[in-house]
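All protein chains of the complex are present and in place, except for one that has been dropped.
The first chain written gets the first letter, and so on, giving A and B; residue counts start at 1 in each chain.
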């Protein structure tokens, strides 16, 4: 991975770079668990610019930078920023990049991270740009799969929930397209993957679209669950009629293979029942925890 | 004190542990004043999760952790958090505890800190949970008394103001119950200590309830003042008629013993007149300042 390069999309990384990053993530995770104190980022400053709220992503980036011995300056609330005075994103980025060594940006508008990377004098990492990309979420999704199975190839991955609006599932599909996987896309008919995404992956991915989780659950290695958003339904009766079929409960898990795993990008509302949390296949909290070593590895690769 | 243990209530600590903590607080205070640079928390991360605003408590915890050489990640504003997306507190805590070594939580609901301590993989310190506990405030109240008098036993402590709703006074009473003290409870009749608190302390504490500060001020060693909240009164005439009797002014202090002290958990509005601030008995700003060494000692004891 080229030093001093921005990360706007997972497609910015070659598969080799991805595997390199995973290896380093595992090293970082081992250092964290052993309590080893890292100092390689001492004297470096990361700026987190969050124009949209996000506890999890911001805190895990900040934890990663501090675990490496670095410092953080932060705008966690867009209302306390100069954007309120009408400043352009380009100007804000030009200035903040003169205060820091690395910028992490979350923004409600698609394309914001790309624009930021053009005007910044330091590398920029996209932490979510509207309905666009959220590459570090995808990195830790892939890392978790790779770590659990020792590979990504030759797995059956079932993606469940809101496949129309969920940006994490789009990024995940684009990233999976470079591996040899079977993908089941399970959603209510009105929340299917948009055709502009399907078109980009259909030549490389073996895919099945269905509205029945039961029909695919037994063959699944990775069940990737996302939230079905009530507000997407004009008709609340329709919402209530479908929601049950897309919730993961004890009985759902009982149908799954012993070696399979359940992931979720979080936050979870009620699409996975709390009774499932203690099952050994439930890996979504480990997945969230991997956010720190994966982001440590990424910061290291970019600033080394 | 057991390493790696949460602090939800002052009752989690034995009297011996309390005295140990006070001794260490005094050591920490001496180190601070001498400008000694401490590094024992280098590489450690404290997460401050404030679901309710609080400058004083959050900043003093963060100052304490940084004085020990540690780092902080922070959610200071609940509106910029995942709670806004409907995530449960249990899930938020599970995730944040994988990013940090210690969690400080303030939450508007009683019992939140207890729940957090159950789901966290790292120790949790309660920084106030609704009408529940605020144990570190009580620790620094007791520490200030102990430091000023060299003891807590055999003192006359007058608690003044809103004794019905003030959570700091409830915590303080519960903590005082393990010492040999005389307590005067001074409040307007409608703001007396609730019976569920009185019942827990009446067998161990020698108490007098009164609505007259004058009747007890001369024997007082420690005058602990809290705010009478205007919004508690349905009748503004009633509020105006009582408020004067419960404000501490120059004339009040003139009735007090030379060796007595005045405390207040702050923020103060107008229940202590500013003319009192320069009297040597006014110790509320020293009390606030002790928040740092007491919290340093606590962090040390929990993470050592």
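To be clear about the criterion, contacts are C-beta pairs under 8 Å (C-beta built on N, C-alpha and C of every residue); 3 or more make two chains touch, one makes a residue touch a chain.
Remember, predicted model here, so these are calculated numbers, not experimental data.
Here one chain is not drawn; of B:50, B:143, B:233 or B:246, the residue touching it is B:50. Of the options A:86, A:189 or A:244, the residue whose C-beta touches the omitted chain is A:86. One chain is missing from the display, and on subunit B it is touched by residues 35, 37-38, 50, 53-56, 59-60, 62-63, 66-67, 69, 76-77, 266-269, 285, 288-289, 291-292. Listed here are the subunit A residues that touch the chain not shown: 42-43, 45, 47, 71, 73, 75-77, 79-88, 90-92, 94-96, 98-100.
To be clear about the criterion, only the chains that are shown with their structure count from here on.
Between the two copies, subunit A and subunit B, the C-alpha superposition involves a rotation of 120 degrees in steps of 5.
The mean-CA centres of subunit A and subunit B are about 40 angstrom from one another, to the nearest whole unit.
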